[in-house]
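Next up is a structure, given as structure tokens.
Omission of a single protein chain aside, the complex is shown with its protein chains in their original locations.
The block that comes next holds chain A.
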Amino acid sequence: MPYTYTIQQKVYSFPDLKSVLAKASPFRTGDALAGLAAESNMERVAAQFVLSEIALKDFLNETLIPYEEDEVTRLIMDTHDAIAFQEISGFTVGDLRNWLLSHEVDSQKLTQIAKALTPEMVAAVSKLMRNQDLIAVAQKCEVVTQFRNTIGKKGHLSVRLQPNHPTDDLRGIAASIVDGLLYGSGDAVIGINPVTDSVDIVGDQLKMMDEIRQRFDIPTQICVLCHLTTSLELLNKAPMDLVFQSIGGTEKTNASFGIDLSMLKEAYDGALELNRGTLGNNLMYFETGQGSSLSANAHWGVDQQTCEARAYAVARHFNPLLVNSVVGFIGPEYLYDGKQITRAGLEDHFCGKLMGLPMGMDVCYTNHAEADQDDMDNLLTLLGVAGCNFIMGVPGSDDVMLNYQSTSFHDALYVRKVLNKRPAPEFETWLHNMGVLDDTGNRLAVEPSHRLLKNL
């Protein structure tokens, strides 16, 4: 359906809903690269005026990507909760923004309406929100998940310990794991990105990590971030706690990752049968990031932030333990600088949380983006305030295998301290028992004879 808006006698026309969404997006290089961005500030604000007046109901009648040609669209439409939607069915996108920010809408209310919201509605409302709105609403959401510990409770912030090594050397990986544990990281997951995605190498990494976990009785989960097909082969051959996969917001994007929804279901069902969780059964780990659909030439003319929100519809179908956007990894042709990365990080966290996902964030950048550690400190602090479930912990921020910079174990201690956040409760008890942290969350001096340093 076409839309128009007139500002000072100039008529701005938008041929369809997806062009309104694209042109209403705060500027980012990826949308410009795709030829979808607003061509002037006036056109952008015209699109935002138009968008504010579009009824939420219209999103159920006009698909951005054809139902017949895209299984993600089918998933979104077929799982929409029409009953929960009744309460907000009279809203425009602008009404939704104002309602979300009102005091009457609390954590419980947000949980109730999560499945009434399609990713397109959530992306749309985010485009009308300032950064403080994205933070204020996300902070009201509480999404708690469990496997061997409890992640996402208010007042807690967990860390994925990311011990990557440039040649997959097991001793090198173990060294980084010990470093991270002694800095209080690892409660979200201990998760390796392998250099070589083969059954043998991934299997050995899982066995090594499981041995450490069991020897020290660590209440956490382990994961190697390999391809889904590798995980499927390893389900009954290696200690597989979580199943990892990168996902995108269109069927074609997922095809470029070598997966589809039925493969995700097969892996999810297979891992559930292993029954390895002690407190809960959330066992999928998904990574996403704006720009992946454009990069795979699979975006259907839909802007990168809306494509990203559609990936969250895929994620929530499989009750994940962890979901994070790898926001700054994609490079400056999609997110140019610290400002664009910051905005995208807050959008992704907000959209994921509003849709009911246990959202974390890889607060990160590559060296060819216009960003540095100061930008990451800012985004980390903002996400901490917004109630982000987890962040990454990389030794000294420098991932020596993926060649990019993320947050460090020290950064995690910083954000917990300044915002009065604590690790996952079970993991926090373990840290106390191991003499890593004291009751106030400060690190204790570690003696060379510490258990974690012996016999490795």
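The criterion applied here is as follows: contacts are C-beta pairs under 8 Å (C-beta built on N, C-alpha and C of every residue); 3 or more make two chains touch, one makes a residue touch a chain; residues count from 1.
By definition in this document, contacts and distances are computed from a predicted model.
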| said: Can you work out the missing subunit's protein name as recorded in UniProt? Choose among "Cbb3-type cytochrome c oxidase subunit", "Ethanolamine ammonia-lyase small subunit", "Fe-S cluster assembly ATP-binding protein" or "Diguanylate phosphodiesterase". | reply: "Ethanolamine ammonia-lyase small subunit"
| field | Touching residue (missing chain; options A:90, A:166 or A:301) | value | A:166
| remark: Contacting the left-out chain: of A:29, A:73 or A:389, that is A:29
| query | Considering the whole complex, which of A:146, A:253 or A:405 touches the chain not shown? | reply | A:405
| remark: Given A:332, A:345 or A:358, the correct residue touching the omitted chain is A:332
| said: Across the whole complex, list the residues on chain A that are touched by the chain not included here. | reply: 29, 32-33, 163-166, 169, 171-176, 178-179, 182, 331-333, 336, 366-368, 372-373, 394-398, 400, 403-405, 408, 410, 413-414, 417, 443, 445-448, 450, 453, 456
